[in-house]
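What you see is the complex with one protein chain gone and the rest in place.
Coming up: subunit A.
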Amino acid sequence: MAKNSILLLRNYMQYALNLHTKTYCTKTPPHYDIIIVGGGMVGTTLACTLGKNSKLSDHRILLLESGTPHNWIKTEKYSNRVSALNLNTYNLMNKIGAWKHIAEIRCSSVKNMQIWDAISDVMISFNHEEVSNVAAHIVENDLLIYAVGKELCCLKNVEVKNQVKIKEFVLPQQPSQNVFVHLNEGETFTCNLLLGCDGAQSQVRNAMGVNYISWKYDQMGVVATLKLSEANENVTAWQRFLPTGPIAILPLKNNLSSLVWATTPDHARALIELKEVDFVDKINDALWKPLDNSSIIQESTKAFNKLLEFFELPTSNEKQLPPKVIGVDPGSTAAFPLGFGHATNYVKQGVALVGDAAHRVHPLAGQGVNLGFGDVSTLNKILGEAVYSGRSLGQITDLQEYETLRQRHNFPTMVAIDGLHKLYNTEFPPIVLLRSLGLQFTHALNPLKKAIINQAAR
(Lines give C-alpha, C1' and ligand atoms only; values in the text may rest on other atoms or scores of the structure.)
Protein backbone atom coordinates (compact mmCIF):
# COMPACT_ATOMS: atom_id res chain seq x y z
CA MET A 1 0.00 0.00 0.00
CA ALA A 2 2.73 2.40 1.03
CA LYS A 3 4.67 1.45 -2.06
CA ASN A 4 1.67 2.18 -4.22
CA SER A 5 1.16 5.58 -2.70
CA ILE A 6 4.79 6.46 -3.26
CA LEU A 7 4.46 5.43 -6.89
CA LEU A 8 1.31 7.48 -7.21
CA LEU A 9 2.98 10.44 -5.62
CA ARG A 10 5.93 10.11 -7.97
CA ASN A 11 3.62 10.00 -10.95
CA TYR A 12 1.87 13.11 -9.75
CA MET A 13 5.14 14.91 -9.22
CA GLN A 14 6.33 13.96 -12.68
CA TYR A 15 3.04 15.15 -14.12
CA ALA A 16 3.29 18.43 -12.24
CA LEU A 17 6.86 18.83 -13.42
CA ASN A 18 5.87 18.17 -17.01
CA LEU A 19 3.01 20.58 -16.71
CA HIS A 20 5.37 23.16 -15.36
CA THR A 21 7.90 22.77 -18.14
CA LYS A 22 5.16 22.80 -20.73
CA THR A 23 3.45 25.93 -19.51
CA TYR A 24 6.34 27.98 -18.32
CA CYS A 25 9.54 26.83 -19.94
CA THR A 26 8.61 26.30 -23.57
CA LYS A 27 8.94 29.33 -25.68
CA THR A 28 8.85 29.14 -29.43
CA PRO A 29 12.37 28.44 -30.69
CA PRO A 30 13.98 30.98 -33.03
CA HIS A 31 12.70 30.47 -36.57
CA TYR A 32 14.64 30.81 -39.79
CA ASP A 33 13.46 30.38 -43.34
CA ILE A 34 16.52 28.37 -44.30
CA ILE A 35 19.11 26.60 -42.15
CA ILE A 36 22.29 25.43 -43.87
CA VAL A 37 24.31 22.77 -42.09
CA GLY A 38 28.04 22.76 -42.83
CA GLY A 39 30.24 25.75 -43.54
CA GLY A 40 32.68 24.21 -45.97
CA MET A 41 33.25 25.50 -49.49
CA VAL A 42 29.79 24.48 -50.71
CA GLY A 43 27.86 25.43 -47.54
CA THR A 44 29.42 28.88 -47.28
CA THR A 45 28.88 29.54 -50.97
CA LEU A 46 25.27 28.37 -50.74
CA ALA A 47 24.59 30.72 -47.81
CA CYS A 48 26.12 33.61 -49.72
CA THR A 49 24.32 32.83 -52.98
CA LEU A 50 20.90 32.46 -51.36
CA GLY A 51 21.54 35.52 -49.20
CA LYS A 52 22.24 37.58 -52.31
CA ASN A 53 19.25 36.32 -54.29
CA SER A 54 16.88 39.28 -54.54
CA LYS A 55 13.90 36.96 -54.93
CA LEU A 56 14.75 35.55 -51.49
CA SER A 57 15.46 38.93 -49.89
CA ASP A 58 14.21 39.30 -46.32
CA HIS A 59 14.29 35.55 -45.91
CA ARG A 60 16.33 34.69 -42.82
CA ILE A 61 19.17 32.24 -43.33
CA LEU A 62 21.26 30.53 -40.65
CA LEU A 63 24.57 28.78 -41.38
CA LEU A 64 25.69 26.22 -38.81
CA GLU A 65 29.34 25.17 -38.76
CA SER A 66 31.04 22.78 -36.36
CA GLY A 67 34.49 24.33 -36.73
CA THR A 68 35.95 27.54 -35.41
CA PRO A 69 35.41 30.80 -37.31
CA HIS A 70 37.44 30.86 -40.48
CA ASN A 71 40.45 33.04 -40.16
CA TRP A 72 42.68 33.01 -43.20
CA ILE A 73 45.91 34.94 -43.26
CA LYS A 74 47.92 35.26 -46.42
CA THR A 75 51.31 33.62 -46.22
CA GLU A 76 53.89 32.84 -48.89
CA LYS A 77 53.15 29.16 -48.38
CA TYR A 78 50.40 27.67 -50.49
CA SER A 79 47.88 25.32 -48.93
CA ASN A 80 48.13 21.70 -50.09
CA ARG A 81 44.34 21.44 -50.57
CA VAL A 82 43.40 23.10 -53.84
CA SER A 83 40.43 22.84 -56.21
CA ALA A 84 40.18 23.17 -59.96
CA LEU A 85 37.16 25.40 -60.52
CA ASN A 86 35.36 24.97 -63.82
CA LEU A 87 33.61 27.65 -65.85
CA ASN A 88 30.27 27.27 -64.05
CA THR A 89 31.92 27.67 -60.64
CA TYR A 90 33.90 30.66 -61.89
CA ASN A 91 30.67 32.30 -63.06
CA LEU A 92 29.01 31.57 -59.72
CA MET A 93 31.94 33.12 -57.83
CA ASN A 94 31.76 36.17 -60.04
CA LYS A 95 28.02 36.46 -59.50
CA ILE A 96 28.27 36.47 -55.73
CA GLY A 97 31.23 38.86 -55.83
CA ALA A 98 33.76 36.47 -54.31
CA TRP A 99 35.95 36.17 -57.38
CA LYS A 100 37.37 39.68 -57.06
CA HIS A 101 38.75 38.77 -53.62
CA ILE A 102 40.29 35.57 -54.99
CA ALA A 103 41.79 37.34 -58.00
CA GLU A 104 43.18 40.07 -55.75
CA ILE A 105 45.03 37.54 -53.60
CA ARG A 106 46.09 34.66 -55.84
CA CYS A 107 44.88 32.00 -58.18
CA SER A 108 46.23 30.40 -61.32
CA SER A 109 44.64 29.41 -64.54
CA VAL A 110 44.93 26.20 -66.48
CA LYS A 111 45.07 26.86 -70.20
CA ASN A 112 46.22 23.46 -71.40
CA MET A 113 45.68 19.98 -70.15
CA GLN A 114 47.63 16.88 -71.06
CA ILE A 115 46.55 13.46 -69.97
CA TRP A 116 48.45 10.35 -70.93
CA ASP A 117 48.54 6.63 -70.36
CA ALA A 118 51.71 5.37 -68.67
CA ILE A 119 51.54 1.96 -70.29
CA SER A 120 50.88 2.82 -73.93
CA ASP A 121 52.13 6.44 -73.81
CA VAL A 122 49.02 7.52 -75.73
CA MET A 123 47.86 11.00 -74.79
CA ILE A 124 45.02 13.46 -75.10
CA SER A 125 45.45 17.18 -74.79
CA PHE A 126 43.09 20.08 -74.41
CA ASN A 127 44.56 23.39 -75.54
CA HIS A 128 43.27 26.82 -74.87
CA GLU A 129 42.56 27.38 -78.57
CA GLU A 130 40.09 24.54 -78.42
CA VAL A 131 38.69 25.59 -75.06
CA SER A 132 38.69 29.20 -76.32
CA ASN A 133 39.36 30.45 -72.80
CA VAL A 134 40.70 29.27 -69.48
CA ALA A 135 39.89 25.62 -68.81
CA ALA A 136 39.99 25.83 -65.03
CA HIS A 137 41.14 28.02 -62.19
CA ILE A 138 43.23 26.54 -59.42
CA VAL A 139 42.28 28.06 -56.08
CA GLU A 140 43.21 27.02 -52.56
CA ASN A 141 40.16 25.75 -50.67
CA ASP A 142 40.84 27.95 -47.65
CA LEU A 143 41.18 31.02 -49.81
CA LEU A 144 37.86 30.30 -51.49
CA ILE A 145 36.06 30.02 -48.15
CA TYR A 146 37.75 33.22 -47.00
CA ALA A 147 36.69 35.10 -50.15
CA VAL A 148 33.08 33.91 -49.97
CA GLY A 149 33.03 34.61 -46.22
CA LYS A 150 34.12 38.18 -46.90
CA GLU A 151 31.00 38.69 -49.02
CA LEU A 152 28.85 36.70 -46.60
CA CYS A 153 29.57 38.83 -43.55
CA CYS A 154 28.09 41.90 -45.29
CA LEU A 155 24.71 40.22 -45.71
CA LYS A 156 22.15 41.22 -43.12
CA ASN A 157 19.82 38.29 -43.71
CA VAL A 158 22.43 35.58 -43.11
CA GLU A 159 23.60 34.58 -39.64
CA VAL A 160 26.57 32.29 -39.03
CA LYS A 161 26.99 30.18 -35.90
CA ASN A 162 30.34 28.46 -35.39
CA GLN A 163 31.42 25.59 -33.12
CA VAL A 164 27.96 24.11 -33.22
CA LYS A 165 27.38 20.40 -32.64
CA ILE A 166 24.04 19.09 -33.73
CA LYS A 167 22.22 16.57 -31.57
CA GLU A 168 19.39 15.73 -33.91
CA PHE A 169 17.17 16.85 -36.73
CA VAL A 170 13.41 16.38 -36.56
CA LEU A 171 12.12 16.38 -40.12
CA PRO A 172 8.51 17.23 -41.02
CA GLN A 173 6.00 14.49 -41.70
CA GLN A 174 3.47 16.86 -43.24
CA PRO A 175 3.91 19.78 -45.62
CA SER A 176 2.79 22.38 -43.08
CA GLN A 177 5.30 21.35 -40.40
CA ASN A 178 8.69 22.90 -39.72
CA VAL A 179 12.10 21.29 -39.41
CA PHE A 180 13.51 21.27 -35.86
CA VAL A 181 17.26 21.42 -35.30
CA HIS A 182 18.36 20.50 -31.77
CA LEU A 183 21.89 21.43 -30.77
CA ASN A 184 24.05 19.64 -28.21
CA GLU A 185 24.09 22.75 -26.04
CA GLY A 186 20.31 22.49 -25.72
CA GLU A 187 19.41 25.23 -28.17
CA THR A 188 16.69 24.56 -30.73
CA PHE A 189 15.94 26.23 -34.05
CA THR A 190 13.11 25.75 -36.50
CA CYS A 191 13.14 26.35 -40.22
CA ASN A 192 11.09 25.84 -43.35
CA LEU A 193 13.98 24.38 -45.31
CA LEU A 194 17.04 22.51 -44.11
CA LEU A 195 19.99 22.23 -46.49
CA GLY A 196 22.64 19.61 -45.73
CA CYS A 197 26.11 20.60 -46.93
CA ASP A 198 27.86 18.60 -44.25
CA GLY A 199 30.06 16.48 -46.47
CA ALA A 200 30.40 12.79 -47.20
CA GLN A 201 29.56 11.73 -43.61
CA SER A 202 26.41 13.86 -43.65
CA GLN A 203 24.32 13.92 -40.48
CA VAL A 204 21.44 15.44 -42.43
CA ARG A 205 21.52 12.53 -44.86
CA ASN A 206 21.40 10.07 -41.98
CA ALA A 207 18.41 11.87 -40.51
CA MET A 208 16.65 11.69 -43.89
CA GLY A 209 17.29 7.97 -44.02
CA VAL A 210 17.81 7.98 -47.78
CA ASN A 211 19.49 5.16 -49.60
CA TYR A 212 23.21 5.89 -49.98
CA ILE A 213 25.30 3.85 -52.35
CA SER A 214 28.95 4.06 -51.46
CA TRP A 215 32.22 2.23 -51.69
CA LYS A 216 35.83 2.92 -50.88
CA TYR A 217 38.39 2.90 -53.62
CA ASP A 218 41.46 0.84 -52.84
CA GLN A 219 43.40 4.06 -53.21
CA MET A 220 44.48 7.06 -51.20
CA GLY A 221 45.11 10.56 -52.44
CA VAL A 222 48.52 12.04 -51.67
CA VAL A 223 48.76 15.83 -51.86
CA ALA A 224 51.76 18.13 -51.66
CA THR A 225 53.03 21.44 -52.97
CA LEU A 226 55.85 20.94 -55.47
CA LYS A 227 58.74 23.14 -56.55
CA LEU A 228 59.52 22.97 -60.27
CA SER A 229 62.82 23.47 -62.02
CA GLU A 230 61.61 25.58 -64.93
CA ALA A 231 60.43 29.06 -64.07
CA ASN A 232 58.60 29.59 -67.35
CA GLU A 233 54.89 30.02 -67.84
CA ASN A 234 53.15 27.33 -65.80
CA VAL A 235 49.65 27.01 -67.29
CA THR A 236 49.34 23.31 -68.00
CA ALA A 237 47.68 20.65 -65.89
CA TRP A 238 49.40 17.28 -66.28
CA GLN A 239 47.95 13.93 -65.49
CA ARG A 240 49.51 10.52 -66.05
CA PHE A 241 47.54 7.33 -65.54
CA LEU A 242 49.78 4.79 -63.79
CA PRO A 243 48.56 1.24 -63.21
CA THR A 244 48.30 2.07 -59.49
CA GLY A 245 46.34 5.27 -60.06
CA PRO A 246 46.58 8.71 -61.69
CA ILE A 247 49.15 11.33 -60.72
CA ALA A 248 48.30 14.95 -61.49
CA ILE A 249 50.12 18.22 -61.05
CA LEU A 250 48.22 21.47 -61.22
CA PRO A 251 49.85 24.89 -61.68
CA LEU A 252 49.88 27.26 -58.68
CA LYS A 253 52.38 29.80 -59.93
CA ASN A 254 55.39 29.79 -62.23
CA ASN A 255 57.65 27.50 -60.19
CA LEU A 256 55.05 25.90 -57.94
CA SER A 257 52.52 23.18 -58.62
CA SER A 258 50.10 21.17 -56.55
CA LEU A 259 50.29 17.37 -56.52
CA VAL A 260 47.29 15.06 -56.38
CA TRP A 261 48.43 11.47 -56.57
CA ALA A 262 45.97 8.61 -56.17
CA THR A 263 47.74 5.37 -55.37
CA THR A 264 47.40 2.18 -53.33
CA PRO A 265 47.03 2.80 -49.56
CA ASP A 266 50.32 1.04 -48.73
CA HIS A 267 52.20 3.00 -51.34
CA ALA A 268 50.57 6.25 -50.18
CA ARG A 269 51.57 5.63 -46.57
CA ALA A 270 55.12 4.79 -47.67
CA LEU A 271 55.28 7.96 -49.80
CA ILE A 272 54.36 10.38 -47.03
CA GLU A 273 56.97 8.78 -44.75
CA LEU A 274 59.78 9.36 -47.28
CA LYS A 275 62.45 12.01 -47.03
CA GLU A 276 62.05 14.98 -49.37
CA VAL A 277 64.76 13.85 -51.82
CA ASP A 278 63.32 10.36 -52.15
CA PHE A 279 59.77 11.66 -52.46
CA VAL A 280 60.87 13.99 -55.27
CA ASP A 281 62.51 11.05 -57.04
CA LYS A 282 59.33 9.02 -56.73
CA ILE A 283 57.25 11.86 -58.18
CA ASN A 284 59.63 12.35 -61.10
CA ASP A 285 59.60 8.62 -61.76
CA ALA A 286 55.83 8.60 -61.68
CA LEU A 287 55.73 11.43 -64.23
CA TRP A 288 58.57 10.36 -66.49
CA LYS A 289 59.66 6.75 -66.10
CA PRO A 290 58.55 4.61 -69.07
CA LEU A 291 56.80 1.38 -68.20
CA ASP A 292 57.24 -1.93 -70.01
CA ASN A 293 54.49 -2.38 -72.48
CA SER A 294 53.70 -5.16 -74.82
CA SER A 295 54.77 -4.85 -78.43
CA ILE A 296 51.24 -5.46 -79.65
CA ILE A 297 49.98 -2.36 -77.94
CA GLN A 298 52.93 -0.35 -79.23
CA GLU A 299 52.48 -1.52 -82.80
CA SER A 300 48.73 -1.03 -82.76
CA THR A 301 48.83 2.50 -81.38
CA LYS A 302 51.60 3.37 -83.84
CA ALA A 303 49.58 2.02 -86.73
CA PHE A 304 46.52 3.93 -85.57
CA ASN A 305 48.63 7.09 -85.35
CA LYS A 306 49.73 6.53 -88.95
CA LEU A 307 46.12 6.18 -89.98
CA LEU A 308 45.20 9.41 -88.20
CA GLU A 309 48.16 11.15 -89.80
CA PHE A 310 46.96 10.01 -93.19
CA PHE A 311 43.63 11.75 -92.56
CA GLU A 312 45.54 14.76 -91.20
CA LEU A 313 43.95 14.38 -87.79
CA PRO A 314 45.75 15.23 -84.52
CA THR A 315 47.90 12.37 -83.22
CA SER A 316 49.61 11.51 -79.97
CA ASN A 317 52.99 12.49 -81.44
CA GLU A 318 52.57 16.11 -80.33
CA LYS A 319 53.08 15.10 -76.72
CA GLN A 320 54.61 17.76 -74.48
CA LEU A 321 57.05 16.96 -71.72
CA PRO A 322 55.99 17.56 -68.14
CA PRO A 323 58.12 19.78 -65.88
CA LYS A 324 60.75 18.37 -63.57
CA VAL A 325 60.10 18.45 -59.84
CA ILE A 326 63.02 19.64 -57.71
CA GLY A 327 61.52 19.91 -54.24
CA VAL A 328 58.56 19.55 -51.95
CA ASP A 329 57.25 22.30 -49.72
CA PRO A 330 58.03 21.10 -46.17
CA GLY A 331 54.96 20.03 -44.23
CA SER A 332 52.69 20.09 -47.26
CA THR A 333 52.48 16.32 -47.69
CA ALA A 334 49.28 14.58 -46.64
CA ALA A 335 47.15 11.59 -47.60
CA PHE A 336 43.40 11.01 -47.47
CA PRO A 337 41.11 8.11 -48.39
CA LEU A 338 39.11 8.14 -51.64
CA GLY A 339 35.58 6.90 -52.11
CA PHE A 340 32.45 6.95 -54.20
CA GLY A 341 29.06 7.91 -52.80
CA HIS A 342 25.64 8.55 -54.30
CA ALA A 343 22.44 9.36 -52.43
CA THR A 344 19.56 7.94 -54.47
CA ASN A 345 17.39 10.80 -53.17
CA TYR A 346 18.70 14.30 -52.59
CA VAL A 347 15.47 15.66 -51.11
CA LYS A 348 12.56 15.07 -48.77
CA GLN A 349 9.81 17.40 -47.60
CA GLY A 350 11.61 20.42 -46.12
CA VAL A 351 15.15 19.13 -46.60
CA ALA A 352 17.72 18.81 -49.38
CA LEU A 353 21.29 17.59 -49.72
CA VAL A 354 23.91 19.68 -51.50
CA GLY A 355 27.48 18.89 -52.52
CA ASP A 356 29.46 16.00 -51.05
CA ALA A 357 26.55 15.08 -48.77
CA ALA A 358 24.73 13.95 -51.90
CA HIS A 359 27.60 12.76 -54.07
CA ARG A 360 31.26 11.92 -53.75
CA VAL A 361 33.61 11.12 -56.62
CA HIS A 362 37.21 10.14 -57.34
CA PRO A 363 39.36 13.27 -57.74
CA LEU A 364 40.82 12.11 -61.08
CA ALA A 365 38.71 14.52 -63.12
CA GLY A 366 38.77 17.38 -60.60
CA GLN A 367 34.97 17.48 -60.64
CA GLY A 368 33.95 16.80 -57.02
CA VAL A 369 33.52 20.30 -55.74
CA ASN A 370 32.32 21.60 -59.10
CA LEU A 371 29.35 19.23 -58.95
CA GLY A 372 28.60 20.76 -55.53
CA PHE A 373 28.76 24.30 -56.88
CA GLY A 374 26.50 23.22 -59.73
CA ASP A 375 24.00 22.10 -57.09
CA VAL A 376 24.25 25.55 -55.49
CA SER A 377 23.47 27.36 -58.76
CA THR A 378 20.51 25.15 -59.56
CA LEU A 379 19.03 25.21 -56.06
CA ASN A 380 19.38 28.97 -55.88
CA LYS A 381 17.46 29.38 -59.12
CA ILE A 382 14.71 26.95 -58.17
CA LEU A 383 14.15 28.39 -54.68
CA GLY A 384 14.01 31.92 -56.07
CA GLU A 385 11.46 30.88 -58.68
CA ALA A 386 9.40 29.00 -56.08
CA VAL A 387 9.08 32.04 -53.84
CA TYR A 388 8.41 34.24 -56.86
CA SER A 389 5.57 31.89 -57.79
CA GLY A 390 3.95 32.30 -54.39
CA ARG A 391 4.98 28.92 -53.02
CA SER A 392 6.51 28.47 -49.60
CA LEU A 393 10.07 27.20 -49.21
CA GLY A 394 10.69 23.49 -48.82
CA GLN A 395 7.79 22.27 -50.96
CA ILE A 396 8.56 18.77 -52.13
CA THR A 397 7.67 19.53 -55.78
CA ASP A 398 10.29 22.28 -56.02
CA LEU A 399 12.90 20.20 -54.25
CA GLN A 400 12.17 17.28 -56.54
CA GLU A 401 12.80 19.51 -59.52
CA TYR A 402 16.22 20.33 -58.03
CA GLU A 403 16.88 16.64 -57.51
CA THR A 404 15.91 15.72 -61.05
CA LEU A 405 17.96 18.47 -62.66
CA ARG A 406 21.05 17.74 -60.59
CA GLN A 407 20.90 13.96 -60.76
CA ARG A 408 20.54 14.22 -64.51
CA HIS A 409 23.89 16.00 -64.57
CA ASN A 410 25.69 14.52 -61.58
CA PHE A 411 24.95 10.87 -62.03
CA PRO A 412 26.29 10.44 -65.60
CA THR A 413 29.36 12.47 -64.63
CA MET A 414 29.92 10.28 -61.60
CA VAL A 415 29.47 7.09 -63.59
CA ALA A 416 31.89 8.39 -66.23
CA ILE A 417 34.50 9.25 -63.60
CA ASP A 418 34.10 5.89 -61.90
CA GLY A 419 34.30 4.21 -65.30
CA LEU A 420 37.52 6.03 -66.11
CA HIS A 421 38.93 4.99 -62.78
CA LYS A 422 38.09 1.34 -63.45
CA LEU A 423 39.32 1.55 -67.05
CA TYR A 424 42.72 2.90 -66.03
CA ASN A 425 43.13 0.80 -62.91
CA THR A 426 44.22 -2.24 -64.87
CA GLU A 427 47.23 -3.56 -66.79
CA PHE A 428 45.28 -6.22 -68.69
CA PRO A 429 46.65 -5.79 -72.25
CA PRO A 430 43.39 -5.98 -74.26
CA ILE A 431 41.85 -3.29 -72.05
CA VAL A 432 44.99 -1.17 -72.29
CA LEU A 433 44.90 -1.53 -76.06
CA LEU A 434 41.24 -0.60 -76.31
CA ARG A 435 41.52 2.39 -73.99
CA SER A 436 44.60 3.60 -75.84
CA LEU A 437 42.90 3.41 -79.22
CA GLY A 438 39.86 5.09 -77.71
CA LEU A 439 41.97 7.91 -76.31
CA GLN A 440 43.71 8.40 -79.66
CA PHE A 441 40.35 8.46 -81.37
CA THR A 442 38.96 11.02 -78.90
CA HIS A 443 42.05 13.15 -79.27
CA ALA A 444 41.67 13.10 -83.03
CA LEU A 445 38.05 14.19 -82.99
CA ASN A 446 37.56 17.77 -81.92
CA PRO A 447 33.76 17.65 -81.58
CA LEU A 448 34.03 14.78 -79.12
CA LYS A 449 36.63 16.67 -77.11
CA LYS A 450 34.40 19.73 -77.07
CA ALA A 451 31.50 17.63 -75.78
CA ILE A 452 33.70 16.39 -72.92
CA ILE A 453 34.79 19.93 -72.09
CA ASN A 454 31.19 21.12 -72.11
CA GLN A 455 30.06 18.41 -69.72
CA ALA A 456 32.98 19.21 -67.42
CA ALA A 457 32.36 22.96 -67.54
CA ARG A 458 28.74 22.80 -66.43
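Criterion: a contact is a pair of C-beta atoms (placed from the backbone, for glycine too) under 8 Å apart; a residue touches a chain by one contact, two chains touch by 3 or more; residues count from 1.
In the analysis below, contacts and distances are computed from a predicted model.
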### Summary
Expected UniProt protein name for the omitted chain (select from "WD40-repeat-containing domain protein", "AP-2 complex subunit alpha", "DDB1- and CUL4-associated factor 13" or "Methyltransferase type 11 domain-containing protein") would be "Methyltransferase type 11 domain-containing protein"
### Task
Touching the absent chain in the whole complex: find that residue among A:K55, A:H70, A:K319 or A:R458.
A:K55
### Query
Out of A:P30, A:G67 or A:P175, which is the one that touches the chain we can't see?
A:P175
### Message
Please identify which residue in A:V387, A:I417 or A:L433 touches the non-displayed chain.
### Response
A:V387
### Residues in subunit A touching the chain absent from view
54-59, 175-176, 385, 387-392
